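Working notes, structure below.
Note that one protein chain is taken out, while the other chains of the complex remain in position.
On to chain A.
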């Protein structure tokens, strides 16, 4: 039996593994991409479009697979894996790169001094309860408010409430932190607007002083003035009222105009259809409902029984 014929037939059935291209194809194996930069044969494309594109795609894929098979491999019980290199294609971002957050005062200082953050564990071992606790925050190790006893320090007033003192110190720390946070935000806003934060703050304080000086009964006019102090020039529009003894007819007209407006609103929401219908049928007048009428009749009925 001659096998050569069958082999020949098989060879013709499948296309060749080797593909030749005028310009070599670029690969990005990490992303499994092949870039074919060869020019397109326009005539061929028009003649049999799909077939032509199909061929180009096959060739590209073939070349890509050839490259992958040339890669170093790793065998595992599930099969053989090729080790892909890192991708080289740069993919554009959907969103812009986030801007750097403005540095806080401490971060600026730390940068100048070369202070770097050290990584430490969030938890510490608490000897008294024999377990790990967070250093601060909820159920933190530094929370002394729950201590059942507190030492009075040396030379401290023995009557002083140490719990109260600790609480006050904590509030003071929290307030200080908040003020600093606010200052950082204000400074960042000023810098973003291209101004010197110091100047912005200065102008603000000056404005506030002026406002507070103008907040006296005489709007600052009769207050003592320091040397070189800015004079208060607060001009506000004065409220103006009509004279109490104005022309009676004119006032009446003004009031009537308001009344018209008010009654327009009243009429709009107060058209009670049942009332209106009854008004027409019963020819005017508001009727009165006696609350006991029904009851008396009922009672009479009962007594008869």
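The criterion applied here is as follows: contacts are C-beta pairs under 8 Å (C-beta built on N, C-alpha and C of every residue); 3 or more make two chains touch, one makes a residue touch a chain; residues count from 1.
Please note the rule applied: contacts and distances are computed from a predicted model.
> What name does the UniProt record list for the absent chain among "NEDD8-activating enzyme E1 catalytic subunit", "28S ribosomal protein S7, mitochondrial-like", "Translation initiation factor eIF2B subunit epsilon" or "60S ribosome subunit biogenesis protein NIP7"?
Missing chain, UniProt protein name: "60S ribosome subunit biogenesis protein NIP7".
> Just to verify: which one of A:147, A:181, A:229 or A:242 makes contact with the chain not shown?
For the chain that is not drawn, the touching residue is A:242.
> For the chain not shown, which residue from A:182, A:207, A:221 or A:261 touches it across the whole complex?
Considering all chains, including the one not shown, the answer is A:261.
> In the whole complex, what residues of chain A lie against the chain that is missing from view?
Considering the whole complex, chain A reaches the absent chain at 241-246, 248, 251-252, 254-256, 258-259, 261-263, 265-266, 270, 272, 274-275, 278, 286-292, 294.
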